[in-house]
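Left out: one protein chain. Kept in place: all the others.
To keep things simple, chains are lettered A and B as they appear, and every chain counts its residues starting from 1.
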Amino acid sequence: MAVARLTPLTWGRLLRVNGALLAVLLVTLVAAAALGPVRIDWRRALDFRAQVNPDAVILLRARIPRILLAAIVGGALATAGTALQALLRNPLADPHLLGVSGGAALAGVCALVFRPAVLGQAVVVPAAAFAGALASTWVVFRLARIGGRLDSYTLLLIGVIYNAFAAGLLMFINTVVDLYQAQGVLFWLMGSLANRDYRLVGALALYTLAGLGVLLLRARDLDCLSLGDDRAAELGVQVDRTRLLIFVAVSLLVGAVVSVSGMIGFVGLVVPHLVRLAVGADHRLLLPAAYLAGAIFLVWADTLARTVLGATEIPVGVVTAICGAPFFAYLLRRERWKTAP
Amino acid sequence: MTGSRSGHGADAVTNGVLVRADRLRFAYGQREALSDVTLAVGRGEMLAIAGPNGSGKSTLLSLLSGVRRPAAGTVRLAGRDLAAYGRREVARLVAVVPQETAVAFPYTVAEMVLMGRAPHLHGIGLEGARDLAVAERAMDRTGVLVFADRLLAELSGGERQRVIVARALAQEPSLLLLDEPTTFLDLRHAIEILELIAGLNEREGLTVVAVLHDLTLAAAYFRRIAFLRAGRLVADGPPLSVITEATVRAVFDAEVRVAADSDGVLTVRPLRREGR
Partner (left out) sequence: MRPSDDLLGRRRAGAAPHARDERPAAVVAGVRGQLVLAISSLVFFLAMGAGLASGVTNGAAASPAGDGSQSAQRAPARIVSISPSVTETLFALGAGPRVVAVSDFCDYPPEAVALPKIGSFLVPSVETIVGLAPDVAIGTPSPGNREAVEALRRLGVRVEIVDAAHLADVPAAMRAIAAAAGVPEAGESLVAALGRDMEAVRARVAGAPSKRVLMVVGHDPLVAVGHASFIGELLAETGAINVAPPSGAWPHVNVEYVIAADPEVVIDSSMGSEESTSAGRFWERLPSLTAVRERRVHPFRSDRVLRPGPRLAAAFADLARLIHPERWQ
């Protein structure tokens, strides 16, 4: 028997790669806490015995929840994108293609614009958006399921059409509301991590980690599915059931994220791609690594969004789009397609 | 001739038959692909299936592997109805080498072969020492171990095909189904693959069903040939009786000359319309 020359995935490699990424994430979090449009005095900020002071409020109430939310959202989007790319066998799939985002955005905007004024928007809008996400998942599922199978091509088409429909309705809403509301709608859509309710952030954290766990258990199935439905079946995957499970898991992840922070694009597209180039396509390593890399990416993007113009906020979706789109184009040109003809 | 290898599923031997198809019928929409196909493959047999394009060969393989369900008729694997098996169970018994593989992601050769161990592992299970040994052995025999860390996309069509064969072997199947395994291979590699498969069949009793276009190659390696035409099984038997000029004309609409060489192995050559 030949001497073992394979370099398979081992627990050691899993821990090393993810451990390194986790370390980078922690450093990123600390660095991001130190950066902002306003300089704060660290000692005063962390002095718990003192009176409530602006530095502490900035750090604990403004920055830290926002940074944590960025990490959670970035991780969730990257994970969802990774799983969806495997499901659709396409490294260019963005989680927002699924149609869930459009439906969640539409419901959220309706709540934003038409709610009675006494209902504050901090919880009502995300709740409505998530309800929209659930409804959209159901609709897309029903439309895309042909003969019991969730076909990739059909799923993609239905998602695009559904998003176009939602976008049309959103445009319509924006023409009938007044100027202030229209601008509010636009900024909500572009994605923002600022001033989100604490409870939502906590709930989202648990939720997205659960989603990551579910997908991680199916990591091997994702590898097999990326070869084709028949190939996956031949390798022992229950194709229909698994495709459905992954579609639902990804939709719920994306729906929750859009409900809380609007549509932040390109994270779910670029991060899985980059991580796959770095660590390979084995989803058992790729999924957790993508989560951590997505978290790092979005924390930095958000830090940029909140510091580059000083006191003025830029929606984080703007930063990811401006940085992501050219980078994506560069990747397209440079990447020799790793597909067999 | 059954080798005793670990990793097998249900081993009920029913008259030595490993897989039996009874009156299979399958249709794509309105178009009938298979009609009333009955076939039994014994343990340790090597069967080649040939036929014109669209005769249902690939469909038959997909029914034998359980990836498709017949509209009528049954497939029994080791005595049990295939529909009664779990998907993973089947994948531990039956491995498929498809015609071609399109890969969307940058998997390495090693990663691709190790996917063959997926039916033996659970959830996020990482491969153990035995899994690695099995995969390595498969890669060694197909001659792709040197490519272990190369990306699949960097290999030629033939090399890639051998990797897929290695993956199938890594599943440690009792039954190996191949869909035109030699179509993209050059002569040397085509021979190597067939030699490999024949060797596995002889030494370890691996049951093989392969769809082949090249009748001469089929005759050289397979002791049993079946012809499909328009979804029906029209011939089934040893090469000498099945591969005749009349049968080939009837099944393939092609004029050939069939001859046996000094070793008794058949060659099939086309009959030129003009000239010699």
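Keep in mind that, in the parts below, a contact is a pair of C-beta atoms (placed from the backbone, for glycine too) under 8 Å apart; a residue touches a chain by one contact, two chains touch by 3 or more.
Owing to the predicted nature of the structure, the values given are computational and were not obtained by experimental measurement.
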Residue in contact with the excluded chain [from A:79, A:152 or A:208]: A:152
Absent-chain contact - pick from A:15, A:30 or A:92: A:92
Of B:18, B:39, B:104 or B:126, the one touching the omitted chain in the full complex: B:104
Touch residues of subunit A, complete complex, unshown partner: 36-38, 52-54, 56-58, 61-63, 88-90, 92-94, 96-97, 117-123, 125, 146-149, 151-154, 156-157, 159-160, 163-164, 167, 170-171, 174-176, 178-180, 182-190, 192, 194-195, 197, 228-230, 233, 238-241, 265, 269, 306, 310-315, 321, 325, 337, 339, 341
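Criterion: only the chains that are shown with their structure count from here on.
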Euclidean distance of C-alpha centroids - subunit A vs subunit B, Å: 43
Residues of subunit B that touch subunit A when the two form their complex: 62, 65-67, 87-88, 90-92, 94-96, 98, 100-108, 110-111, 114-116, 118-119, 121, 123-127, 132-133, 135-137, 139-140, 145, 148-149, 151-153, 157, 160, 171
Touching residues (chain side subunit A, partner subunit B) in the complex: 1-2, 4-11, 14, 85-86, 89-91, 216-220, 223-224, 226-228, 230-231, 233-238, 276-277, 280-282, 284, 336-341
